[in-house]
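Here's the structure we're looking at; comments come further down.
A single protein chain has been removed from this complex, and every other one stays in its place.
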Amino acid sequence: MSPEVKPDFLISPEGLRVDGRRPDEMRPIQLEVGVLKQADGSALIRQGKTYILAAVYGPRELHPRHLTLNDRAYLRCVYRMATFSVPDRKRPAPSRREREISMVISNALQPALFLEEFPRAVIDVFIQVIQADGGTRCAAINAASLALADAGIPMKTLVPAVAVGKADGQLLVDLGDEEDKYGQGDIPMAILPDTGEITLLQQDGSFTREELLEAIQLGINAMKYIHELQKDALKRAYAKRVSELDEDDDEDDDYEDDLETDLGESDLMEE
Amino acid sequence: MGDFSSEVISQIDRRFMLDLLAKNERVDGRAFDEYREIQIEMDVVPAKAEGSAIVRIGDTTVVAGVKVLTGEPYSDNPDEGVVMVTAEMPPIASPLFELGPPKEDAIELARVVDRGVRESETVDVKKLCIEKGKSVYMVFVDIYPLEYDGNLIDASSLAANAAMMTSRFPEMKLEGGELVQTGKELEVPIQNMAIECTVARIGKHLVLDPTLREEMVQDCRLTMAVDEKDNFTALQKGGGVGPLSIEDIDHAMGIALERTKDLRTLLKRTIKGTD
Partner (left out) sequence: MAVYFQKREVVVPGQLLAEGRYRPSVGTYDDGERIFAAVVGLAELRGNTVKVVPLEGVYIPREGDLVLGTITIVAGNNWKIDIGGPYQASLHANNALRRPYDDDISRYMDIGDVVTAEVIAFDRVSGPYLSMKGRGLRKLTDGMILRVSPAKIPRIIGRRGSMINMVNNQLQIQTVVGQNGRIWIKAPNIPILRLAIKAFRMIEDEAHTSKLTDRVNQMLVEEMASLRDEEVDSSTDEKADDDIEVISDIPDEEETTEVEPEEDEAQVEEAESDEIVDPVEEETLTESKDEEDVDKNEEDVIE
């Protein structure tokens, strides 16, 4: 409806981007864990104006049966955009773009998950884009990682993701919508931080070999930072309650309250 | 929302709820004609949607967004704009919702909420005309449940209304065959807002705003749309094959007339608060 206006410049004479950021600067990121009560795990992300909810159900019984795998859980990711998440209303039915993005998200997360723990089951990851302002598949991965952890799915690590692009020959970290639309390229990526294994890599536009390698390095730095935010968001979900209560740790209490023993009592069967 | 009789609810759950109802109690302690706590948040998609709202009724949450597009009018209504309301039952909102194309209950949700808006002529579509026969505004209201704990219809109806009432879009005019912005900002022309109110029949009890567990033991539900003049503009009996007596219907209508007043007040107060 409202025709989009191409910005006069993507990089200002002062070297700043349309929203005032420096080329290597990320948008403000907000992450919240456990925001949806029905799901087994969930998370919300705001990355600039991009606003996405991720929910995980599972492991649970898989229907249709023909998709079951005998030796591990089937990971099913579904990325959907609300019709009103973009300026030109998106038609409600799943588009080919959404289906491709669903697949790359699944590929990005799968190496981090211990799917063999749950043969014959399915782990469903549902991603709902509420407002799309660039970098949605990466923001979705950032949130989905947290939702998976929130659901108690065993994982090697959380998976951070970011899109690096280019405008006026300058590499830009965490592409916004205009930069993606009117810039010179877009490289979404995701990584397993500890091992440095890259699990999502796509690219459009045009980059030289050196630019590409530099972009990936910039991305790795940005993803390290995002990873810290992810860890923090998870711990925050529990920390609030602990700090109020954790005084006089070493005193005995009337009910022989031994925290670890209580929680671990039925975990005596160890591998 | 739909008919969940095929989902197995345990005898204990069923009996527990019926026992409570027999003692004039509901699981969450509400009165039979009381809504759960309702929260309305406007303009949650400010950068891309013309209007939007998140509504929470208890633990049921839906988000509605409005997109205003331009297009050609229908040939039999050349001077009228178009309003279209859609809704889904996406698997993100509940373990009970399956992946795949909409099933009947999702279609029912969409059509019932749409009917609530359409039959009351909530939107003055004549004011959505840019140029007769050539160009009109098309108002799309799309609803996405995010958490399902019963009564998606009322939450969706409220969210659709809240989103429409707070929508803003640029005025367009035709200049030499092209649409250009005039610089003015328009609101969706709302003339007679209808609010939908759902009552479930469980045994001989009528309960307003059923939770999911109540829906799973309900015999049926009745959704009623009430407009600003206290006229009923849409009815839908659904959610189960149990019948309704005329006394049930009359009782339900009484509840609807009362409670839609409250919802209307809440909506207007929330909008005022955000201006």
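Letters A and B mark the chains in the order given here, with residues in each chain numbered from 1 onward.
Here is the rule we use: a residue touches a chain if its C-beta (ideal position, glycine included) is under 8 Å from a C-beta of that chain, and two chains touch if they have at least 3 such contacts.
The shown structure was predicted, so the numbers you read here are calculated from the model rather than taken from an experiment.
**Q** Give the residue, chosen from A:L31, A:A108, A:I127 or A:L158, that touches the chain omitted from the document.
**A** Of these options, the touching residue for the absent chain is A:L158.
**Q** Touching the absent chain: which residues on chain B qualify?
**A** 8-16, 19-20, 23, 25, 29
**Q** Residue by residue, what part of chain A touches the chain that was omitted?
**A** So the residues of chain A touching the unseen chain are 40-41, 58-62, 70, 73, 112, 114, 117-122, 149-158, 193-194, 231, 234-235, 238-239, 241-242, 245-246, 248-249, 253-267, 269-271.
Just so we're on the same page, only the chains that are shown with their structure count from here on.
**Q** As a quick test, compute the distance in whole Å between the mean CA positions of chain A and chain B.
**A** That gives a centre separation of 31 Å.
**Q** Where on chain A does chain B make contact in their complex?
**A** Its residues touching chain B are 1-2, 36-39, 49, 51, 53, 55, 57, 60, 63, 76, 78, 80, 82-89, 92, 124, 126-128, 130-133.
**Q** Which chain B residues qualify as touching chain A in the complex?
**A** 44-50, 52, 59, 61, 63, 65-70, 86, 88, 90-95, 98-99, 140, 142, 144, 146-149, 169-170, 181
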